[in-house]
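Structure first, then comments.
Of the protein chains in this complex, one is absent; all others appear in place.
Then we have chain A:
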């Protein structure tokens, strides 16, 4: 018995060790920040964002110019960062001094404008004229009295394509000819059919990545300005394009930003990708050996926008003034151009689109495409689209219906009523 008891202890000890390891691995919460270190007269600004926003160089420079300020950059995962911000806002404590917010979440946060520093109070109104009008509007509270963020980048919208795969399929490869191939989405689908017939491979990554850019081009999104769901206007057009694409067998049915999708890049599972400016960085990191194989053409159906972010200052921070100073500095032309050159994020101030540094910039990875020129033209010509309060959940609901069609559990001709039903449910949830 004694021997067994000892074994038992050993087993329990092993179990405990196991759970400790587990706790150690899962308990990586990034707490703290926003505390000013008074003893050294130092101020620490914690900045939350995701991916790479090209801030490393800027941080060094700002700290050099302002010796009393220390910047802590905290890059996380896209969804996690937004969710973290939301939780800290509810908790009333723990939010960073400065937080980046993306277009996908800006509606959610502008509805809680009382939790953010009103940048108009800090003198941000002088920047209104410098921004794309719709960019300025999107982060403004419903009563137009509170501006929660200063825009940093916009997505713009173009069509990235694999020139090597196009060549193999007997299609033209230079950007002008490719752009001429598709003025409308129907043209685009026809080109896709040719490609699929010739190569036997799929043309686009997924139906949802057809739906979203087409929806972005419509004058109206899911909701009108009185917050009523309007499925029959913009969403119907976009949904039909997605269905046509799936029916024609063009879609590889891969969910964006997921492991399968990343593999799809490497395995040539699709030849085109609707791409905003920030997507270029993603392509480059996912498939670094495809340098020179990608190029950029115009997108069918005119300009559009996908994504782009703002810098916001949660009210609970103690250093709002210093935080605003840093944000203001970051949105100055010199810094915006620096970011554009480092990671490719397109500035949201149209004056910069005329700047030679942007106009003449060529992206080496994308076969030396003049990305500044291409994306600027799509963002500038855009008509503003109102994003309703429930825009995010509604988009997810409709995307799910498209996924069901791709999975084969729903017929494409029966899908639209399902989409309307799902959207209505999301609208009232």
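The rule is simple: a residue touches a chain if its C-beta (ideal position, glycine included) is under 8 Å from a C-beta of that chain, and two chains touch if they have at least 3 such contacts; residues count from 1.
Just so we're on the same page, contacts and distances are computed from a predicted model.
Asks: Just to verify: the chain that's not displayed, which of "Ferredoxin reductase family protein", "Cytochrome C oxidase subunit IV family protein", "Cation efflux system protein" or "ABC transporter permease" does UniProt list as its protein name?
Replies: "ABC transporter permease"
Asks: Which one touches the absent chain: A:108, A:137, A:199 or A:377?
Replies: Touches the omitted chain: A:108.
Asks: Which one touches the absent chain: A:91, A:334, A:359 or A:396?
Replies: A:396
Asks: Across the whole complex, list the residues on chain A that are touched by the chain not included here.
Replies: Against the left-out chain, chain A lists 1, 4, 7-8, 10-12, 14-15, 17-18, 21-22, 25-26, 78-79, 83, 86-87, 90, 108, 111-112, 114, 253, 255-260, 263, 269, 389-390, 392-393, 396-397, 399-401, 403-404, 407-410, 425-426, 429.
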